[in-house]
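Rather than the whole complex, this shows some of its chains in their spots.
Chain nomenclature is as follows: A and B, assigned in order of appearance, with residue numbering initiated at 1 for each chain independently.
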Amino acid sequence: MVITEHIPLSTKGHGDIVDITNDVAEAVEKANLENGIATVFVPGSTGALTTIEYEPGMLRDLPELFEKLIPSNRRYHHDDTWGDANGFSHLRSALFGTSFTVPFSGKRLLLGTYQQIVFLDFDNRPRQRELVVQIIGE
Amino acid sequence: MVITEHIPLSTKGHGDIVDITNDVAEAVEKANLENGIATVFVPGSTGALTTIEYEPGMLRDLPELFEKLIPSNRRYHHDDTWGDANGFSHLRSALFGTSFTVPFSGKRLLLGTYQQIVFLDFDNRPRQRELVVQIIGE
């Protein structure tokens, strides 16, 4: 069985870190499958997905890591193509990745106790997003 | 239903960025399943997969990022093991990852409009590759 769900999000951009754990959990409950996997997907090239412990310290550490690995205050070749100055957003998306798959069992996500699924919006402006959740199971 | 397809590629190596979106889309169409997921996989340890907006600027930005994070012009311990001088290729593969899963619906990949799936060949020479596409759906 395959069930397709969507998660609409209003983000602030600029490295916004959005906890989507409950959204994914609700999509899985709604799908009404006992066991399987949920693939969360970002249809776009300036966002990404990962898991973190969603606590105030990490919400400061993670953006500092983004800046260190891929600074936002320099010019990228991508910026010359479109003039939208978000080359850094694209590179961060390519590095962190736009697809994330989580298993579930007994309709519950098999996450750790202190582990949340987060959407990272790297774009340089607020965005309306719609993530895909593709649920496969039985 | 599970369908296994392959994508043969001749790459230039040296950070070659190959747009495989159409190959994955054709594999999914050929599988003739309506809804599901396609897992693209690199059977090797010097390549990787990610998504980008495939435009000339990013094709320059991304190799510059590879060089910044993991320079090719230094010696790695891996090079002492095999003498093939591609330690940097292995590290880049481990960082970017060899597995990528994309959902499809109505036989179409649920990618963003400006989002392409790319194979990154980090090896230091041209390579013949054969990627695996494992398609699961109904």
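In this text, a contact is a pair of C-beta atoms (placed from the backbone, for glycine too) under 8 Å apart; a residue touches a chain by one contact, two chains touch by 3 or more.
Everything numeric in this text was worked out from a predicted model, so none of it was measured.
Novice: Assuming the 2 chains shown are copies of one sequence, what number of copies does the full assembly in this structure comprise?
Specialist: Of the complex's copies, 2 are shown; altogether there are 3.
We adopt the following convention: only the chains that are shown with their structure count from here on.
Novice: What's the distance between the Cα centroids of chain A and chain B, rounded to whole Å?
Specialist: Spacing between the chain centres: roughly 20 Å.
Novice: Where on chain B is chain A touching in the complex?
Specialist: Residue positions touching the partner: 35-37, 50-53, 55-58, 60-62, 64-65, 69, 95-97, 100-103, 105, 110-112, 114-115, 136-138.
Novice: Considering only the defined contacts, which chain A positions touch chain B in the complex?
Specialist: 1-2, 4, 39, 41-45, 69-70, 76-82, 87, 90-91, 93-95, 97-99, 101, 132, 134, 136
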